[in-house]
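Removed: one protein chain of the complex. Kept in place: all other protein chains.
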């Protein structure tokens, strides 16, 4: 048992998702924040807010910029956020006379929230592809095994026989709804955050909207009517969607684990986990993991909604709480989808012999 | 402190919402379940599944049917669900020869989940109207006070002055998004549940779809492609939406309580709560209640997502968990909207004197 | 589905607990608050803080005092707490010249939190008796069925046979630990709250401690070194204990539901719930309810711990959140114990036939 099973040397094979976790690596985080700063310089240069030469210099320096991570670590402990020290380093790299043009009119939250939006855009792409593939595999399973008769169970008791396709459909139909809802969730999240100290772009005057539009277009994000520093419904909505997906997969996992019980045997697992005490057992490890991840995301979801109470123009408390919760939920969803894709390949429904 | 402040003799003035709570009264519950049974009889009569005379008799008897609540209470303790005893009573009221045509081909969950859908439809109407009115009142507040300069606060420290309209907009914009999302949430919830024992309408043969369509039309609900007994994403999505609304209002409440602090005084409350020890105080009772309700719904939301792990074709455990949680979340949202409507009428922004 | 299944006309047979719920009735609430006021007057009279005649008059009037509930309801909506209006009514009943001696030096939270402590003392008595009885019934079950061989299951797969006593012991042992821990939990909760406006008993001068001691003794509560208005660990600890009890019972319920599955049949239920579609079924209603209540209390527990962030000397937001959550958790625990007591009487382990 280690702090973070999702990134652990030997647990991550079970509980991790390298593809999704990479989006939350320090490299990806830094690249996204620097993309914001480069895009901002370009947009402000084009709108004449900073000198064109400054914009070119900033964009150029960012390409080769290497942050001093240890200094960032120490400063983040003091500042509560990495951005002030990152800017200090970046301004030093840009040098005079353009150092003051770096991050002009922006605030820490602009950088961090936009950086997150950029990486979540990639996560949505992965989730979309995996959902499509999972539905396809369930379709294939239904084609192959759907006519097999299995026992329906209500309130943990045998009810009446139904075709396996009925069970498969109860897993598949919600996934289709989640897939369809994804675009709306993405729209609420993949938004440019650019508002300056208090969300009013006070240092940019009349050019604020134009800079924001250029920046958003450059980063392939939406620009919102007002800056959403303290409006966290988009990200809380994402948390809800992630938990709907893992919840649906948890139901599938629970169904499979029940049907694969030794005494029931309506689903056979081509492979499963071994036991240190009983080598003959085939444990429904993937199915159980789906249940665990469903309950995990259902648990964390509550904290993301607590963070909706984001006081004033920026809450250090509520914002930090999001940092502690959301990335795990994203990886949890990725792991669940990855696990479900494997699991569906290994199960087969079994004709009842009675 | 009493079990259910929402329905309590003296706490409900604070925490209750009579209009919403009425939708969960035994009268409303019974009326909705009987509407299902009457509609089912009508649809099955029209499709020739039961005799036309049976349908007419059932519909007629339901109009004057009075359940024996004490018998329902005892039987529910045994059966885990009210429907078997309700049907026993209803069949007795219908009498021979049509008693067996009552509830033909349906199951307990059909009645209860459809009954809930019918009442939630009314809840959405109330929520929609209140959201519209709340946005209108915030608009009016912005017109009246929006130009007043207030101090923006980030990380609990004074930052820079902004117009009050900026603060109002951070409350209003998410409400508009919740309002826009409501139709989709409603679509996931206001669905006919009619599947029989295992969701396959096994007793209706080829006529199942036609009966379902007639029944859905009669009840003004959507008919889903497959029966959603064990697919709980619609209702979990509703829980998420309810918590987004209360969370947004909780942020507004927190902002108002902070701005109304004695030392800050940027918002004045025309009225507030009295104190038993310090009669001079004006307590921001409504604002604090909004924070409490936000945290309440954020808490309960977790359990609604735990209930997504709804094993097999019907889970007594997960379904009962929903009963214990969802109605409270609906009332919590109603109370928050009601409270916010009053609160917005009593606040005014105060010109800074410095 | 209705707002509060615990107090519902036909659901409460299943999910309610009349004995525990009675502790949270308006009558019990009012009686406890008035016991505080009467005890306070007596203690202050004895210490010469208020005239002896005032104390006698207050105690006498309280005996026949009948509050105007509708007025309390309206005032609570305004004040956020029932106490100011209750005192207004009580002072009117006491009349001049002693009206001002009512509630002297106390604050709303003193009345409400002490009133809760008094009622929780009764709840602990009930819980203790039920835990003792439940352990006795499990002992009897072990005596009768303990030698029967059942299959142990790990990771949802048959492992090796064990005696039924092993399974029973895994239900019983944690209950014994909860029973042993109860005294400490009670000690953290059954505490006098008497601190006045800001917890310093500012109006009582040097006599504060003596009054508090007399009052505590009179109410059979502990007097704490400092007033705990804003220290909520006692009540959060109670919430944790309630959830440990329901969680242990939920594990028992889950085990029983799994062992009673049609395909497993290692536990037989003498009685269970009926089905509206399949009259032959015996549903493990009590076992499923235990799972639901475990998940319910595990859900609400989170909110009680959120309420630990109780800002300043009294937080309207955090305090109200407790009111919305704790009573339900107490009733949920009561219902689970009541249900477990019945369930254990109806199960029997079945000799395996293989």
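Going in written order, the chains are labelled A, B and C, and every chain counts its residues from 1.
Operating definition for what follows: contacts are C-beta pairs under 8 Å (C-beta built on N, C-alpha and C of every residue); 3 or more make two chains touch, one makes a residue touch a chain.
Note that this is a predicted model, so its numbers are computed, not measured.
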Among C:41, C:156, C:267 or C:324, residue touching the chain not depicted: C:156
Of A:51, A:128, A:161 or A:316, the residue in touch with the unshown chain: A:316
Residue touching the undisplayed chain, where the options are C:100, C:125, C:170 or C:271: C:170
Contacting the left-out chain in the complete assembly, out of C:30, C:111, C:164 or C:197: C:197
Selected from C:236, C:260, C:289 or C:331 as touching the chain missing from the view: C:236
For chain B, the residues touching the chain missing from this view: 151, 153-160, 257-258, 260-264, 273, 275, 277-278, 281-285, 287-288, 302, 306
Residues of chain C (touch criterion as defined above) contacting the omitted chain: 80, 107, 152-156, 159-160, 162, 166-167, 169-170, 173-174, 177-178, 181, 184, 188, 197-200, 202, 225-226, 228, 230-233, 236-237, 240, 243-244, 247-248, 250-251, 254-255, 258, 291, 294-295, 297-299, 301-303, 305-306, 308-316
Interface with the unshown chain - residue positions in chain A: 1-15, 21, 24-26, 29, 69, 72-84, 87, 103, 106-108, 111-112, 115-116, 119, 196-197, 253-254, 257, 271-278, 283-285, 288-289, 291-293, 295-296, 298-300, 302-303, 306-307, 315-318, 320-328, 331-332
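The criterion applied here is as follows: only the chains that are shown with their structure count from here on.
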Furthest chain, CA centroid comparison against chain C: A
Chain centroid nearest the full-protein CA centroid: B
Approximate Å spacing (C-alpha centroids) for the pair chain B, chain C: 27
Between chain C and chain A, distance of the C-alpha-averaged centres to the nearest whole Å: 39
Multi-partner residues of chain C (at least 2 other chains): 257, 273, 275, 277-278, 283-285, 288, 302, 306
